[in-house]
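Worksheet: the structure to be examined is printed underneath.
A single protein chain has been omitted from the complex, and every remaining protein chain is retained in its original position.
We call the chains A, B and C, going by the order they appear; numbering starts again at 1 in every chain.
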């Protein structure tokens, strides 16, 4: 029993953080927003160079064959940087789903391209209305049929074969699309129970990736607000010396800090695909979103009117928090899922406390 | 349109406050607790002298013939004093119910005794498990049958004819009893629609009286905490000069202040028995209880460990708040009742905004 | 206590409702933070004024109806029920107008009030400076008396409407030696005066409701001073005073939001999480409570009472209520709630996101809620200053 990352995992997180701080500062994010796609192929290539895009790819396709425990800290950094690129969609969800369901030929066609930074993926699930960053995904992995019925299937559809309806949303870092498409035998890569299992796992991977980013965003918001409160003076002293400011930020930090172990445990249950996976992922998503939403409200209140402006960077993270809060299941959706397991099915053991002797 | 008390109403409130401050200070309350009944017949007589016990009694029985608008400020003071006596049960609920349903003979037998301070009443309703202060009530007004069925009836039963099971609770100022009794034709004072209407009104009167007391309790708790925070020094200054203390007490005061107009409006709807009565009473009870419960938590936190002791008076009001919070419908019960009117039946107009032109 | 409307009040309501039904534009006007929308809102002010509904609570002499505060509340209820446009000149009508009536000279009243009423002059307000936000007395912008003119220098910020407005009212430091709230003077400045530069501030939704206003040796005649030299703080406090603040946050605004939330809940009830039902009920309750408290306050004012620090209780209550209502709506809308109003699938729900962003400003502007809590603690509860 050990709830701890390895030195290697922590070192990689550090290097990703340094990379993103350099390559992804707010000035560049704002420039990206003004481009048509809002995304940068050059930057995508740099993510590949850093090894991020190959993290979950099987080694036979040039990847690193890592799992969610390796990935979760990197996704936290991606949230902290408010990165505008479909890393979660591609690395956390797309590649594992393709590796699980795609034919050897399909894998060999696409995964090496992802690893090399030459392709991106995205994922659409019937439980969520939008496909994120579909406009820059080269291959879309899509859910057809219902949740459990006999029609259920996973399809892999090149972007050129679907119609994308852009649904402009509040967050420039994650564009939303409705995807109009026709399932066909040529695009189908899994059916039946295999598809059902793979889709449920992909949904949880997407929710986990959102949770990880939300934790990073929440911490960033607290740090931004703490920094501002140290600089900004009113009544002749830094506003951060007022207890009201101190206590509201401290309260947020409590929620952020206690979302972390929940997130890390969820990453482990996904990596190991344990029986607790769904409850653990829902817990992580709900706790991370709560921390991030509280952080957004509080950071804005600490900043005051200046935080309400376009030119101050705060809104970059607030919008990311609001968007990811409702992506891949809202807090209430996830708490309801936990409720079914804990209150109705009695299927959710307590960590440690319920362990079998 | 005027949401305001008359000078007479405010002057009577003042005089009641002065009276209770003198006659009902914590030292005396504590002595009362040590008596067997926990109640004082002498004090009951003084309440009669003050005119409080006769407020709602018809003038023909020696009362003042006043209504809930007159009474609500007095009940607030009773809460503020943590009075241990069945004033709400007798004056706010019992007398009006008896006056509405009792035979002329029964009224003539009991109401003058109440006015004179020689009798007390209490009320039992099927929606609430306990009868408050039944041990000192001379006549119990009891609900028989279901809520709306043909068996519904109001009975007036002398205390000697029932069995009282004491259910010791957390609040010494309001004892709880389960009443075991047999309805009989002799005790029945109303049946059918008359009984149903009277019982529903009596329930709302009880909830309104609890709400009024809760507002008084909430304000008292804030005042006690503010006073303590002004006296108590830590780190070389009064703790009330710390922003954390200031802000938590200010937040409570907001809830207390906005419970008041809701309470006063509810009193008016009961006095006038308007179509909005149930929603208005539920709103008052839920808002007052929320303010009082928040006040209790906050006042304790401001006091720190000393507030947790028996010898400091704070707990007198905290226990009253906790007890009245769940008497005559919990906050959730009342909000659910509002929900049925607002969300299901669309039966609750907004004050002013929904007015007919 | 009498919570029924009088026949006169009912008649006033009927008249207002009738006029509004006949005149409120069928389609919402474009945002007043655009040139086109600003013009449309200015035109609407003219329409209101033509019907003598622009400033119902102003005396008839200044183009109003001289109604009392209860009637003003009734008018607002009808205004929000009718879905009428936002008031582009609210800074003028509700803040500066009444202050002019109290502190202005006859010439100032004659010059400004009719044009304000008619929407010919739209007013911006200039309270804050970059280093004088919550600490409002830290004002640095200066006015130097030079013969029959003041020479203005410095900067104001968060000036709502200033991008398209005609005039701005500000306080300046006239005594350079003075500290804090002493030595300040209240001055009216035409935004087209030489040396005035207005820089729009983009909000987080990209709109420009605010601006910074820079004063570089701006000359305004002494007649533009409102109240005495050095009395600026007192005049400003009157402007920001309770009754006027009340007019900017009439209960009907929140009740209309609550009504929309109730309607949204009914639409979504089948798939909504059961926990949201209670949140909707609480929103409705608090909107009602805010309304009832306003009627209580207004009743007290009409009986000769006055209002002081209680205004801080109000500020906290309405601003938290507004955030809560919009959060609840967004919870009901789930992922759809993040769509901008023009998104294909947004239907008519995109307004909630806009409203949420606006609601988040509530606990900040007009004195942060932290400042309000200090006021409540110190002035109402008697807690000692730090």
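In this section, a residue touches a chain if its C-beta (ideal position, glycine included) is under 8 Å from a C-beta of that chain, and two chains touch if they have at least 3 such contacts.
Only a predicted model underlies this, so the values are computations on that prediction, with no experimental measurement involved.
*Asks:* Would you list the chains present here that the left-out chain is in contact with?
*Replies:* When the entire complex is considered, the left-out chain reaches A, B, C.
*Asks:* Based on the whole complex, identify which of B:26, B:112 or B:169 touches the chain you can't see.
*Replies:* Answer from the full complex: B:169 touches the omitted chain.
*Asks:* Have a look at A:103, A:163, A:182 or A:251 and name the one touching the chain we're not showing.
*Replies:* If we include the chain that is not displayed, A:251 is the one touching it.
*Asks:* Touching the left-out chain: which of B:194, B:326, B:343 or B:357?
*Replies:* B:326
*Asks:* With the missing chain put back, one of A:141, A:226 or A:278 would touch it. Which one?
*Replies:* Of the candidates A:141, A:226 or A:278, A:226 is in touch with the missing chain.
*Asks:* Counting contacts across the full complex, list the positions on chain B that touch the omitted chain.
*Replies:* Contacting residues on chain B, toward the hidden partner: 128-130, 165-171, 176, 178, 233-235, 239, 242, 244-245, 297, 300-301, 304-305, 308-311, 314-315, 318-319, 322-323, 326-327, 330, 332-333, 336.
*Asks:* Identify the residues of chain A touching the omitted chain, counting contacts across the whole complex.
*Replies:* 1-6, 69, 222-223, 226, 229-230, 237-238, 240-243, 245-247, 249-251, 253-254, 257-262, 264-265, 267-269, 283, 286-287, 332, 335-336, 338-339, 342-343, 350-353, 355-357
*Asks:* Over the whole complex, note the residues of chain C touching the chain we left out.
*Replies:* Given the touch definition above, chain C has residues 273-275, 277-278, 386 touching the missing chain.
By definition in this document, only the chains that are shown with their structure count from here on.
*Asks:* Which integer distance in Å separates the CA centroid of chain A from that of chain C?
*Replies:* Using C-alpha averages as centres, the distance is 40 Å.
*Asks:* Calculate how many whole Å lie between the centre of chain A and the centre of chain B, each centre taken as the average of the chain's C-alpha atoms.
*Replies:* 52
*Asks:* Check each residue of chain C and list the ones that touch at least two other chains.
*Replies:* Residues 370, 373 of chain C touch two or more partner chains.
*Asks:* Multi-chain contacts only, two chains or more: what residues does chain B have there?
*Replies:* 242-243, 247
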